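A single protein chain has been omitted from the complex, and every remaining protein chain is retained in its original position.
Our next item is chain A:
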Amino acid sequence: MQAQRLLRSGLATLCRHAITRAPQRAFASRPPFVPPVQQIGGGSSLPRWQGERVMEDDLEEFFEEDDEAAIALEDEEVTRAMEEAADAFAMQEQEEGIEGEVEGSEALEESEEQEEEEDDEDEEFEFEEDPTLTGKQPPTSPNFYSGRAAYYDQLAQIESAVAHTRSALRMLQLLPLPAFARQSLPTRPAIWKTAKEMGDDLGIPMTSGRYRTLTRLLVQMNEYLVIATAAGCDELAERAKHLLNLFESSTKQANLTRGRKKVINVDHLGRSYTFGKRKTSTARVWMVPVATPSEKLDVIDLEMIDSLDEAEALMTSQPERFHQPQLVPQTAILINNIPLGEYFPIPADRERAVRPLKIAGMFSAYNIFSLVRGGGTTGQSGALAHGISKGLLVHNPDLGTVLRRTKLLRRDPRMVERKKTGKAKARKGYTWVKR
């Protein structure tokens, strides 16, 4: 009740200052409240109920009559009253300009009015779903009026996550962490997305100040993640990591391993892909170990097979069983789809290209396919050698020492020197003339 009184006083203040933008719309769907003293002909059929809320059940008692005729008469009266009420309502609504459904008999109206007068403190105005009656929806985000709702929503979310994590760690006696414990924590380098990337994610232009605020919170979260992981709080660490993954750069691994040797792996078919360079030539090299044929195949003697059909079927389906297995493995080296011998007619180039295989003693162990571009014969053969030695290293890491000692893993830095002014070539001078 006190709340209702306070409510009324609040509304009174509003009305006094005439704040409502459309004053005739705000509480106007109900007919204006008429004080009980001024009601005309209001209580003839029903007695006035003082200080009690009129309930539907109480009303029923009045209409409880066994006489059917009386009930029928009542029904007639009710219907007539309903029609009259409908007319009255329609008139009223026309005046006020509101559309609405017509409902209720005279008796019901009276009971409503009585309800009103007893409970005017409760029902001074009709409950309106849409108080402004414009059909527009109020904004959903609490940060709508800041103009950058997406950013502030995200910020609020991160802040609450940080606060929850902090309180959880405090409860687990992990915060504040003493100095000796802090020293034994591992480091987790964090590389966040750039300001532009984050701005694109959120759909707003990200200024440096906003970026700084966000990253400060993320760094704090990263610290809590490290503590949680070190102490074995897996669930907390999982949640923190999940949040941080949204903001971590996709090139994080690349950035962290920049400058360090990239590890090349063999793919799912056993091929290695490496890259070699010399002078202005480049060679893309694929290497795959040569498959050794099994020696356990039974060689079929044609004369032993009786039927011709069987022989034919066997020949087509398993041709390899009709020959003695070759124990010498064959290897193929293709450069731009051309065999080695054809592509490098000069023996010196050929030797240069396969030198890594010779040194490793793996001459016939690998099938090599390569695409070479740029430069001349020397450059291309040198690039191929570089690529082959890198590929050998992928397949046999133990060869590292040998290849490094023979400088085969080194990209030969010698390039054609530029021509200088005043000289015929890079170094060659013009013929000296005495005068």
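By our rule, contacts are C-beta pairs under 8 Å (C-beta built on N, C-alpha and C of every residue); 3 or more make two chains touch, one makes a residue touch a chain; residues count from 1.
The working rule: contacts and distances are computed from a predicted model.
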Original post:
So which of "Ribosomal protein S2, flavodoxin-like domain-containing protein", "Serine/threonine-protein phosphatase 2A 55 kDa regulatory subunit B", "Gap junction protein" or "dolichyl-diphosphooligosaccharide--protein glycotransferase" is the UniProt name of the chain that got left out?
Top reply: "Ribosomal protein S2, flavodoxin-like domain-containing protein"
**OP:** Check each of A:Thr132, A:Ser167, A:Thr194 or A:Gln318 against the chain that is not shown and name the one that touches it.
**Re:** A:Thr132
Subject >> Contact partner of the left-out chain, one of A:Ala156, A:Val219, A:Ile338 or A:Ala426 >> reply: A:Ala156
Original post:
Taking the full complex into account, what residues of chain A touch the chain not shown?
Top reply: 3-4, 6-7, 9-11, 13-14, 17, 19, 21, 26, 56, 103, 127-128, 130-132, 134, 136-140, 142-147, 152, 156, 172-174, 178, 180-181, 183-184, 230-232
